[in-house]
Structures are given as structure tokens and as C-alpha cells.
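A protein chain is absent from this complex, but the other protein chains hold their places.
Our next item is subunit A:
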Amino acid sequence: MMPEPATEEIPAVRLANITVRLGNRVVLEDVTADVPAGVITAVIGPNGAGKTTLLKAILGLVPYEGRVTFPGFKNRPSFGYVPQALGVDEGSPLTVMDFLLLKLQRRPLWLGRRRSARDEARHQLGAMRAENLADRPLGVLSGGERQRVLLAAALAGRNGGPDILLLDEPASGIDAVGGELFAALLAELTEERGLTTVLVSHDLSVVSAHARRVVCLNRRLMGVGCASETISAETIAAMYGRDSSLFLHDHHPKEG
């Protein structure tokens, strides 16, 4: 395991000896890592490596042993979350606007929409170039549209936006070019809004292009550090098996 590089800054999230069990199965074992503030941290690893579980532990959604602390914040930080899957089907009348308002207003939607909440929702959708989707049912959106809406919803909040943004495989279901655009947008937002972003991803080239810190998991911590150093042939082999090799490909469409 690579040693944790010394960081001068106070981390946004500190994970100390996190172990998660589901029944008798150990999903995560003794994971210790710091998530630096104000940059993108990517969590990578094979299927079943415990990546989503790690996000859930940060949120407090699964019981765990060890400690999750937020040294960079005086109070508990606020979170935005972009999930991998949604429990909404094509037949649901829940619109994109409804979805954002569920977060933004306490008044039940059957008693009407608050103007201020609606304005905030429009603002966030506009920032993601998704304003035109406001009245469409959430269940019928394409992969790319849905990711923009989920990101807009994650950035919306009653008391301003989130401090920490957690994304679970946000680029799954969209093509490579869409994935690259999404990652670039995420990098821009993280910098503009001073967010601490934690991103679970399969796409190592997107990770190496935009993530400042990489956490490699395969139930246990396989490595943590800056992207270029951590995504090495050695770590990849440890995570995905000896037959794997590192092949960074270019997502940018050819010009001309």
C-alpha cells in the first residue's frame, strides 16, 4: 500500500479505519484516507470494491466501524449527491422541476410551488443547460440529460449549495464524449464554487485528467495520492488483477 502523502492543508473529510459489514460479508476493510478540500477526489476500483459503500459511509447511510470526520468544517457540512440509479420509472409524473422542488421547499408539492424555490431550481437547471427539461418527466430523460439534472439537483439547496459533492458513477449510461464533457463541467464547478468533490468512476482517463487525488479501492485501500502517481501499473494490477494493463485513451473528438 502506498503511504499517504503529507498534506499541509486541513482535509475536508478524514476517513479513519473505516470497516463496513453487510451481514457476515466485509464490504470495506480498514480504509484510512483524507479527502482534500476544494478539489476533485476520484474513487476507483473494480465492481464490488466498495466504492459506493464508501460514499454511503461518508453520508452516514450505512453503519460502519471507524471514524468519519470533517476537519475542514466547523459544523457538519452539507452534501449534494448524484446517484447511479433512480427509483423512478417512465410512468411517473414526477417532473424535473418537481424533483428539484422536493429538495428546495418544505411546503408539500400538493399545496403548490414556492416562487423562491422555483427560481432557485430554474437557476440551477440553467447553470447545467437543462432549463428546457424543467417540465419533462424525470423518468423519460436520456442518460446525458439525466446526469445534468441530477447534478443541478445536487447543487441546489435551501441554505445555499452543498459543501461536499458526492457522485456515484456519474458518467455511466452516457457516451465517452459526453462523459468527458461532464467531467470538464464538474471540474469547472468544483473550482468556481469551491466544492469538495468525491467522484466514483470507472473511466481512468477522465480521472487522470481532472482528479487531483485518487483513492484506489478493492475492499481495502490499494493506494491513495495524486492521480499521476497513484494510477500506476502496479496499483491497477493490485485492483483489477495481474492481466490488466494501463491504457490511457484520448476522449477528445478529432478536429477537421
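FYI, contacts are C-beta pairs under 8 Å (C-beta built on N, C-alpha and C of every residue); 3 or more make two chains touch, one makes a residue touch a chain; residues count from 1.
Please note the rule applied: contacts and distances are computed from a predicted model.
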Next on the checklist: Just to verify: the chain that's not displayed, which of "ABC transporter", "UmuC domain-containing protein", "Manganese transport system membrane protein mntB" or "ATP synthase subunit a" does UniProt list as its protein name?
Outcome noted: "ABC transporter"
Checklist entry - Per the definition of touch given earlier, which of A:14, A:136 or A:193 contacts the omitted chain? => result A:136
Checklist outcome for this item: Note that subunit A touches the chain not displayed via residues 22-23, 55-56, 59-61, 78-81, 83, 85-88, 90-95, 97-99, 101-103, 105-113, 136-138, 140, 150, 153-154, 157, 162, 166, 168
